[in-house]
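See below for the structure under consideration.
In this view, the complex is presented without one of its protein chains, the others remaining in place.
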Amino acid sequence: MKDLDSIIEQVKERFGDAVESSDRPFGDAVLTVRKARIRDVLSHLREEGFDFLLDIAGVDGLHLGRCERFEVVYNLYSLAGDMRLRVKVFVPEGDMNLPTVSDLWGSANWAEREAYDMFGFVFEGHPNLVRILCHREFVGHALRKDYPIMKGQWATGTSDLKPDLERE
Amino acid sequence: MGVEGIPVTKHETGFITTRLDEVIRWGRKNSLWPLPYATACCGIEYMAALSSIFDIARFGAELVRFSPRQSDLIIVAGTINYKIGPVLKRIYDQMCEPKYVISMGACACSGGFYDNYATIQGIDQIIPVDVFIPGCPPRPDAMINAVVKIQEKIDTEPQRGPRRPERERERSR
Amino acid sequence: MAGSQEMDPKELDDSGPPRDEPPAPVELDIADEMSLDDLDVEPMYINIGPTHPATHGTFRLFCKLDGERIEKAAVEIGYLHRGFEKTAETKNYTLVIPYTDRLNYCSGLVNNVGYCKAVERMLGVTITPRTEVIRVIICEIQRIMDHMICVGANLVDIGALTNYWYFFNAREKLNDVLEALTGARLTYSYIRVGGLAWDLPKGFEENVRAALKTVPKAIKDVEGLVKKNRIFVDRARDIGVMSAPDAVSYGFTGPCLRASGVNHDLRRKKPYYHYDEFDFDVVIGERGDVYDRVFVRIEEMKQSLRIVEQALKILPGGPINVEDKNVVLPSKDRVHSSMEELINHFKLIIEGVKVPAGEIYDAIEAPNGELGFYIVSDGSGKPYRIKVRPPCFYLMNGLKKLIEGHMVADIVAILAGLNIIAGELDR
Partner (left out) sequence: MPLGLKYSSLVILFVLAAAIPTMLVGLAALARTRRPTPQKHTPFESGVDPVGDARRRFSVKFFLVALLFLVFDVETVFVFPWAVLFRRLGFFGFIEMAIFLVILLVGLFYVWKKGALEWE
């Protein structure tokens, strides 16, 4: 099993400019990848032994003053090599779609639905991209920095799940 | 027949006479079947209240029914957010009269410390509530005290005929 | 149509076939024209909604049934979404601690420890040995209590009610110990960034040992009732089987992953807080069905008992808080006496702990699995973004694959085996 640095080196020279930077804040390995090649990097890492996709975290960097506003963080873990790696993607506000990875890992299915529900990332190819936490009549995306914290929205009824059966 | 709390007149031949209302009140008071609307942490404290140490069975409220048709006391234990609001409203509507509501815990009473876009700030915005229990989560004895308060409320109400017609001001959204 | 000869009765009685030879069988070839599957089978849609004994009030299943067998299922959650992550962005680091209590409310202290461990690593603060061992003790006690609620509720859903009483009585004894320590029964908020709120009360060790005596007895009672019980074995064996590769792909962690035979336990893989010094073994199941999940949890309770015994033996003395003035509040008497401590006290309270800018992911082995906190901080006293990695979310993600093909009655067993806690599921 290769160790973490050699895998990062391998990803760097294989994908070249797609890998923007790789640093180690507080000791965690983080790889920042360009949006265009995110799916290839992730499937490559999947073959490298990162069989756990622990979490997909969306971040709205409105006040952090970064190059792009949004950011999606894939949190990977390799069971055999006991290695943790975070792959970050910067997503501009205008173009929010990303390729889905729900066919690589089963856990991505709901993680992407939550990122869509909370931030509005559109994951192309996701079998059933609908809201998961807020109710289906919710307008807007709750965890964006410009969404007022106190703006509650009433739900008039419960959602009909029959179309969900076929899509999933 | 030593059933305390019921005004009875004893006759030498051993049978008693009492008003029908009193018997109905005694029956209802001591067999409140709760519908545990336990969504969050208060649900665990509600389970503790059901367990044999705090033992809510002493007050007759132990038989937990999950269908609104068979329950006459709904205990909302936990946070009610905008997604489950319509469900709670429908369950309350489908309960048969006479029905009582206990709002258990700060989240149910006033939204607790979740004052944000997701939580309904108090279930009395959607259903009329009889007894509020403060606390996050309230101790099981506070839960039992609420059931006793409901029983006292039953004591002071007419048991037959239209009940609280004016109270049914349902601000359904 | 099928060649049915017209037999008029007159001809039948005199020239009928001789008595001993049976009449030629009439082949009815209706069967092969109408095969079974073009009978118009009408699927039955059933909704096992939020208010249902099996769903503990907070999630909803919509199933397409063929008789009793489930063909397709749609799972909907979000009925306890309380906006924790949005509210946490408006609170400073210390004020978020009571919110983490309500994530997995069956074991509040483990969430506190997980959150504070992430923040402490960001601050670069190493906590005192006494606090580490105290955190290990209360985390293991909470693990026992969480498993008790899960297994108790699981067996109630399957129908074995008495185990619920056995476990809840033992749990009350443990809860009294933690109530003496923290003052609360469920939402403890006892851990602080950089240490603990206050030190252990006198006689804590004896109370813990006395309370822990009731646990093996309760476990023995429940195992006696359930381990070889024909009904339970039929309801739980080979029901909701999750193979190891699928469990890994769906992000299963904790008892449900170990029940599928994968040896992954953060306390062994990435030992924190002296876990490598305690000898306990990681409990592994073989088939990954409901039976294994229940009994992996029961075995884990026994291992946690061993850990607490060993931890109580090596409990060191010394301070419980880090000697770092911009992390931990100074003690009250010094605040009243010296001006500089007073200023430090107010600065810490109002602005909160100043965490250096950056991002971190730190995970802890919670009773349900790997509970991780991904914290982004912009250097101010308030966290910029907290993303919780809830183990239940990914267990629930795998539920659809678990129940399809099973019977409606198995949903209840599988659901309860996963121990879904809504506070952590919907945050």
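Letters are used for the chains, namely A, B and C, taken in the order the chains are written, and counting of residues starts over at 1 for each.
Just so we're on the same page, a residue touches a chain if its C-beta (ideal position, glycine included) is under 8 Å from a C-beta of that chain, and two chains touch if they have at least 3 such contacts.
In this text the structure is predicted, and so the values were computed from the model without any measurement.
Under the touch definition stated at the start, the shown chains contacted by the missing one in the entire complex are A, B, C.
In the complete assembly, the contact with the undisplayed chain comes from C:E68, out of C:E68, C:D238, C:E286 or C:D324.
Only one residue from A:P127, A:G140 or A:G157 touches the chain missing from this view: A:G157. In the complete assembly, the contact with the undisplayed chain comes from B:Q94, out of B:S31, B:S52 or B:Q94. Where subunit A meets the missing chain, the touching residues are 157-158, 160, 162.
Touching the omitted chain from subunit B are residues 20, 24, 27, 67-69, 87-88, 90-91, 93-94, 96-98, 159-163. One chain is missing from the display, and on subunit C it is touched by residues 42, 44-52, 55, 60, 66-69, 407.
Keep this in mind: only the chains that are shown with their structure count from here on.
Distance between Cα centroids is largest for the pairing of subunit A with B. Separation between the centroids of subunit B and subunit C, computed from CA atoms only, is 30 Å. Of all residues in subunit A, those that touch two or more other chains are 134-135, 142, 147, 149, 158. Shown for subunit B are the residues that touch two or more other chains, namely 83, 87, 115-119.
Of all residues in subunit A, those touching subunit B in their complex are 134-135, 138, 142, 147-158. Subunit C makes touch with subunit B in their complex at residues 49-53, 56-58, 78-84, 86-87, 98-99, 102, 105-106, 149, 153, 164-165, 168-169, 172, 175, 185-187, 422-423.
On the side of subunit C, the complex with subunit A involves touching residues 45, 47, 49, 60, 62, 64, 72-74, 76-78, 81, 83, 85-87, 90, 121-122, 124, 245-246, 248-251, 253, 262, 264, 269-270, 358-361, 363, 370, 372, 374, 376, 378, 384-385, 387, 389, 393-394, 396-398, 400-401, 426-427.
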